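Just passing along the structure, written as C-alpha cells.
Note that one protein chain of the assembly has been removed; the remaining protein chains are unaltered in position.
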Amino acid sequence: MSAPFKPHWNLLARLSIAVLGGGAGGALLALWGYWHTPYGQRLQEEVAQPVLFDHRHHVVDDLVDCRYCHFNVERGASAGIPSTQMCLNCHSQIWNKSPKLEPIRKSYFTGIPIEWVRVHQVPDFAYFNHSIHVKKGVGCVTCHGRVDEMPAVTKVASLQMAWCLDCHRNPAPQLRPPEEITSMTWAPPEDAAARTALAAELMKKYDVHSRVSCTTCHR
Amino acid sequence: MREPRVVLCQVASVEKLYDAARTLQAAGFTALDFYSPYPLPGSDEVLKLRRSPVPAIAAVAGFTGVALAVLMQWWMNDVDYALNVGNRSAVPSPTWVPIMFELGVLLAGIAIFLGLLALFRFPQPYDPLFEVDAFRSATVDALWLSVKVEAGEVERVSSELRQLGASEVQLVPEGA
Amino acid sequence: MPSMKSLPVIQDPATKALPGHRPLWQSVEEVARRRGEFAAGAAEAPPELSRRSFLQILGASAAFAGLTACQPPRDKIVPYVQEPKEDRPGKRLHYATALSFEGYATGLVVAAAEGRPVKVEGNPAHPASLGASSAFDQAALLDLYDPGRAKGLWRKGQALGFRTFLSEVQKLSAAHEADGGARLSFLLAPDASPLLAEFRRRLQLRFPRATFRFWAPIADDHAQEGARLAFGRKLDLHARLERARVILALDSDFLATPGDSLRLTREFASRRQPGEEMSRLYVAEPAMTLTGAVADHRFRVGPAEVSPFASAVAAELGLGKRSAPAGSPLARAAKAVAADLSRNRGRSLVLVGPRQPASVHALAHALNSALGNAGETVVYTKPVLGDAAPSSAAITDLARDVEAGRVDTLVVTAWNPVYAAPAATDLGALLARVPNAIYHSLREDETSKACSWRVAAAHPFESWGDARGRDGTVSIVQPLIAPLYESVSTVDFLAAFLDEGDKGGLRHLQETWRARTGLDPATFDREWQRWLRQGIVAGTAESPVAAALAVPPAELTALDPPARPEGLEIAFAPDYSVWDGRFANNAWLQELPDPVTKVTWDNAAYLSAETARRLGVSEGQVVTLAVKGGSLSAPVKVMPGHADDCVTLPLGYGRADGGAVSKGVGVNAYRLRTTPGAWRVAGAAVTPGKGKHRFAVPQGHFAMEGRPLALDFASHEWAHGEGGGELEHLRGTPPTAQVPVDYSKPDYKWGMAVDLSRCTGCSACLVACQEENNIPVVGAEQVAKGRIMQWIRIDRYYSGPAADPQTISQPVMCQHCETAPCEYVCPVNATVHSDEGLNEMVYNRCVGTRYCSNNCPYKVRRFNFLNYRPEVAPVETLLMNPDVTVRSRGVMEKCTYCVQRIERARIEARVAGKKIEGLQSACQQACPAEAIVFGNLNDSGSKVARLHDDARRYDLLHELGTRPRTAYLARIRNPNPDLA
Partner (left out) sequence: MTPEAAAAATKGPLAEAPLILGHPTDRQLNDELLAPIFDPNANWKKAVGVAAAGTGLLAVGVVVTIARGIGMWGNNIPVGWGYGIINFVWWIGIGHAGTLISAILLLFQQKWRTSINRFAEAMTIFAVMQAGLFPLIHTGRPWFAIYWLFPYPNTMGIWPNFKSPLIWDVFAVSTYFTISLLFWFVGLVPDLAALRDSAKSKVHRIAYGIFALGWKGSSRHWQHYRIGYLILAALSTPLVLSVHSIVSFDFAVAQLPGWHTTIFPPYFVAGAVFSGFAMVLTLMIPARAVLHFEKVVTVRHLENMAKVMLVTGLIVSYGYGMENFMAWYGGSAYEAFLFFRTRTTGPYAPIYWTLIFCNVLVPQTFWFKKLRTNLAWLWIASILVNVGMWSERFVIIVVSLHRDFLPSSWGIYAPTWVDWSIYVGTLSFFSLLFLLFLRFVPSVAVAEVKELNHELHHQAGGHA
C-alpha cells in the first residue's frame, strides 16, 4: 500500500484546476463588467445638492424653459449654471420667505456662491460643447433624460466615449426640430418612413455631418 | 464481484512483452496495456490502438485561430472604427499576416495541451496501479504489462503470465 | 489697493477679481486650482482629485483587480453670484493694452478666459506691432503669474498696508517740501508715458530742487549724442525699410531694437521676395546677430574696426579722405558697398548700432543725407522719450550724491541698479546708507536687498497707465485682472508723492487726458471707449521733422574715432533671452534657444575659432577675463562668424538674487562693465582656467551634410531658373504604394507654408506656441539630455568657411504628413489622421512607446519623459490655456496646427452658420516677418494655397514620400555681384 496519493485526490486536483482557471477569468470579467454596470457608470445616483431644487416643479408646474436658467446652452461650451441672482429673479417675489430658499438668500447677501455638486462630468481631456449640439438639433432630453421627472438630477447616460460615438457616427436618429430642442416629451414620428424622412430633412437643414476625428473632442 | 480485476506483471524485454500480449490477446484478453519509461516502438500495433485524434484537434484549433485573426483585424480597424492611419488603409492588408499566424499557433498549441489532458483524464494523481510498490520501476527502467480479467480468471491468467516469463505478477488492489 | 470702482463696463473681468469682493475673487481662485491638469473649457470648480492621479488610479484599478470600487469624488460647480454682463463661461474676451519696453510701447491684444489673461497677441492697429508680437511681449504673461513676484509693501522689513504706505509717503514728502526737495532724488525707468510726464512736471513744481534721473542698463545715448553732433539737437531716427533697396548696418542689430523690431522685421521681410525690388543688406559686426544672420553680405569686423570701415565707405562716396589701405578685403568691400549705395540714392540706408561711438552715428547721418535718404528711407522726429531718455551717467551722478550724503530719500523705479551698476561704485552699500531708499519693482532682486523700502510693483497687465510707441503713438494701458498680489502700479506709486496715491490710476488717466484733449465729457467718454477698443490714440504719432545737417559732412567724417585699442577687446551685448537681465526669472525666455547660438539657460564668452586657438582655449573651457577694475570667469563658446581679437559677452546673467529661476544661470558680465553704460572695454587679459562647462544646446549639429534641407539661392541663379529646376524634384506627389486619400471633399484642408526668405529666426513663434499650447519648461539639465519640449524648433545651419559662414534658419514643427510615418507604428491608435488631414495626437490615448518619434524623420515629436509639472502654485495654473489639454508624464506631444483654435473657430462659425474665416495659428499670429502662413488649402484663394503653388515651394525630405502639409519656400539671397 504505497501510493503517494489517496483516490479522492483525483477529484481534488481537477477541482483546484477549475477553481484557479475560473477564478482568474472571473476576476478579469468582473473588472471589465464593472464599467458596464450602472454603478460603474454612476447612473441613477441621487446626488444631494446644497439647495433642495426640484426640476419637476420648475419644468412641469411652472413651465420654465431650460434655457431660462441654463442661459449659456446655445452660446457656449457649458450650459451655464444659474447664478444666485437668477434664482432671486423670481424668488425675490415668490416664496421669498421659504426656509428652503435660505441658502440662496444667504449666498446673495454674503456673496459666497452656492457650491452645486456635479452630476454630469466628462473627463477634462474631452471637450464637450453644448452650443454646437443644441444648434445642430440634439435635444436636452437626449443626453440628460426626463429631467422633468427627476426630484434630484441623476445621470441617465453613461457619457462614455463609446456612447458618444454611437451618435457621432449616426446623428440622424437623434435630431429633432429646432422648436423641440428643450421639449421633454417630443418623440419622432411612430411611422418608420416618416421618421427617416424627418431625420433626412433635419440632417440637411442643420447641415450635420458625422464627426469622429479624435480632435473633434480631444485637443 | 462484478468489477473486473487488473493483473499486473513486469516483463524483462520488449520482445517478451509483445509475446505475452499476443498470447493473452489470442486467449481473448484484449484489455491490455503496457507501461514503460519511454515510448515502445510498435506498441500501437500490438495493442491495436486507433489513430490518435490529436492532429485533428490541432488542425481545427489552428485554423479557427487564423480565421479569428482575420475577422478581428478587419472588423476592428476597418469596420467598427475605421481610422485613417497614415493613409494606409488597404483591405485585405499584408499587415494582418503576423497576427494570423501567431493566433493560429497559439490556439493550436493550447488545444493540443488541453486535448492531451482530456485524453489522459489528467490530472489523475491517484491510480490503483500505484498501490503496487514495485510498479514504481515502470517510469524508471522496467517494462510492465497489465490485463483486465474477470475476478474468476485471475489465477489462470497469473499463472499463464508466469509461464511467459513475467516476474512480479500481482493483482492490483481495487480502486478504493 | 487702488480703487477701481469707476471702471468702465469693458473692464468687468478685472472688477470680477476685486479684492475684498470675495465671491468672485474666490471663483477666480477656484478656476486657478483646476487648471493644473487636463483643463476643460467651462468655468466650474476644480476636481478635488487631480486629473493625473485620477487617471493613474483608473489605470491601476484596471491593472490590478480589486481597486474596482474606487469612485472619484464628485466635482463642485461654483456659479457666479451675479454674472458679469459680457463674460460667459468659455468665452474669450480680448482687451487692447500696451507693454512698454525700454520706454517704448508695443500695442497688444490680450485674450482673457474666465477673467484671466491667457494669451498675448500683437495689436494690428498699433504701428509698433502691426499685429505681431515679440518673444518678450509673449513672455510677459509668465511674469504676470510668476509666484516669485514681489508681494506687499515693506519698510525696514515691516509690512505696511497700502493706506499706511500712503500716509508714510505723505509725511515723507511733507518733510521734503520744506527745502524744496533738495535731499530728495528720483532714479526712474525711461518711459514716454504722458501721464508720468505730467506727474514729473507736478513733482518738479512741488520739489523744485529734487533731482530726476533716468537710467537703464542698456541705453543708446551714443545715438542721441550722434544726432546732436550731426543736427545740433537730439532726434530719433526712424528707418523706413520698405523703401530701402540697399541697407548698410554698422554693428546694428536693428531687427532686435527695442520698440521697433517688429515693424522693422515686417518691413525688411516684405522686400525679400526675389525680383527687381528685392533689398540687399550689408552688415558689419563683431558677433553674429539676428540681423547679421540674414545679411546678404556680412563683414566680420571687431567693434573697433566698424568706424574705419564706415569712414572707408564714406571716403569712397567722396566724404572725407580717410580710407582703409587699398587692396585689403575690407577696402574692396567698402568700395562695392559705396558703389551700391550711390547707385541707390534715396533708396539706400545706413544704420548704426548703439555700440558704436557718437562719431560713427554722426557719420551715418552725414552719409544718409549725402545719399538723399533723409525723408525717404529714414525720417527724424523729436525724441519720443524726451527728457525721460536714459543716460548712463545717471548712476555715477547718483552715486556721487549719495556718497556726499546729499540724499535722504531716493525713489527708484529704474530696473535693478545695484545689479547692473559697475561693481566699483558698490551701489548696494551706498543705497543702504540712504535713510529712505524706496524701491518699486516687480520682483525682489539685488536692489531690494539694499533698499530700506520695498514696494511691490503691479504688473502692467494689472494696472492703468498710458504709453507711447517709438513713433510716438499713444496707447492706454488697461488692466486685465486685479493685482494678484498686494502691489502698487507705477502711476499710483508716483502719485503717492503728490499725495494722490489713493485716487486710482483710472481717474488720474482720465483727468489728465480730458485736460490734454480739452474735450467735453460726453465726447471724451466716447473717445475714451474708442481708445480702449483700438488700443491707440489716433494721430498722436510724432510728425517727422526736416533734419538738416548742422555742420558740413566733412567735419563729421573728420571726427576722430577712438584709437584702435590694444589687446583683446570685450563687447557687451543685450541678450536675446533675458535682455539686460530683467527677464532672467522668466523660464520661457531662459529656455528659449538663443536665435543665433541655440544656447539655452546660459551666456558665455563668445569668440572666434581663430582667437580661441590663439588663446589656447577650447569650447566650454572656463577662462578668467580680466580688465582694469574687474574680472570674471566665464565659459568659452566658439561662435562661427565672430570677429577675431574680441570677445562678446551677453549681459543679464549670473544673478545673485534674481529669483529662483535665474539662480546660478550664466555669468554676470556687468562685473566687467567698469564704466556705466559702456558697450566695449579694451585691453582684456584672458587666463585659461581648469573647469569645463557643459552648455545646454538643443541643436547638436549645424552642418547640412549636403542634404537638401534649408535651401537658399542667390538672386541671380534664381533669376536664371537654376534653383527652380532643383526644386522640381522636391515637390509634387511622390509615387507611394498607398492610394492617396482625397482631401478635396471636406470644407477644409489645413496646411502651412514657411517662407525662409522672410524668417529671421527671431523665435517669437516659439514662445507664442509655448504660451498657446501649455508647453512645459524642463530646465537646463533636461535640455542638455535632449528633452526640450518646445513644439517649434528653429534649425540653424551654417555653410561656407567655418570662420565666416553663411547661415540660414528654418522653423520646423510637425509637418502633418498625409502619409505620416508616425501613425502606422503607434500600437494604440493614439496618433491618426483627421478627415481634414491633420496629424492628430491624442494625449489621453497615448501610452508612450515613443515609436512614433523614432519613425518621425523630422523629429518634431516631444515626450514627457518626467512629470515636467511638479505641483504648481495655484497662480501658475491661472496661466494655462483652458482649450488645451495639459499633458501628463509619459505622453507624447507635438505641434497640432493649433487644432484647439480650429475647433473653436469651427464651432463658432457653425453656430453662426458661417464658414471659418481669419483663423491663424499661434506662431503665424506672432510672427513679425509673416514667414509662417497657415490656412485652408481647399480655398484656392487663400494665402497658404497660393504659397503652396509658389515657384520657391519645396517639401522637406520630399523623397521619403511623407507628403507633408507644411511647405517651405526656399530662401533667396541677394548678393552683390561685385563681391562674388
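Quick notes on this structure:
Labels A, B and C are assigned to the chains in the order they are written; within every chain, residues are numbered from 1.
Operating definition for what follows: contacts are C-beta pairs under 8 Å (C-beta built on N, C-alpha and C of every residue); 3 or more make two chains touch, one makes a residue touch a chain.
Just so we're clear, the structure is a prediction, and the values are computed from it rather than from any experiment.
Only one of B:Glu3, B:Glu102, B:Glu155 or B:Glu174 touches the absent chain when the whole complex is considered: B:Glu102.
For the chain missing from the display, the contacting residue among C:Gly683, C:Gly786 or C:Pro801 is C:Gly786, taking the whole complex into account.
Checked against the hidden chain, the listed residues C:Ala393, C:Ala626, C:Ala803 or C:Leu957 yield one contact partner: C:Leu957. One chain of the complex is left out; on chain C, the residues touching it are 56, 59-60, 62-63, 699-707, 709, 782, 785-787, 793, 795-797, 810, 812, 821, 824-829, 845-851, 853-855, 857-859, 861-867, 888-892, 957, 960. In the full complex, the hidden chain is touched by chain B at residues 33-40, 43-44, 47, 49, 52, 54-55, 58, 62, 72-73, 76-77, 80-81, 83, 85-86, 88, 93, 95-96, 98-99, 101-103, 105-106, 108-110, 112-113, 115-117, 119-120, 122-127, 129-130, 135-141, 144.
Think of the hidden chain as still there; on chain A it touches residues 4-5, 10, 13, 32, 35-36, 158, 160-162, 165.
Operating definition for what follows: only the chains that are shown with their structure count from here on.
With centres computed as the average of Cα coordinates, no chain lies farther from chain B than C.
Mean C-alpha position of chain A lies 47 Å from that of chain C. As a whole-number value, the distance joining the C-alpha centres of chain B and chain C reads 80 Å. In chain B, no residue touches two or more other chains. For chain C, the set of residues that touch two or more other chains comprises 832, 834-835. By the touch rule above, chain C contacts chain B in their complex via residues 738, 740-741, 817-824, 826, 829, 832-835, 963. Residues of chain B that touch chain A in their complex: 81, 123-128, 130-131, 133, 136, 173, 175-176.
Interface residues of chain A facing chain B in the complex, by the touch rule stated above, are 1-10, 13-14, 17, 165, 212.
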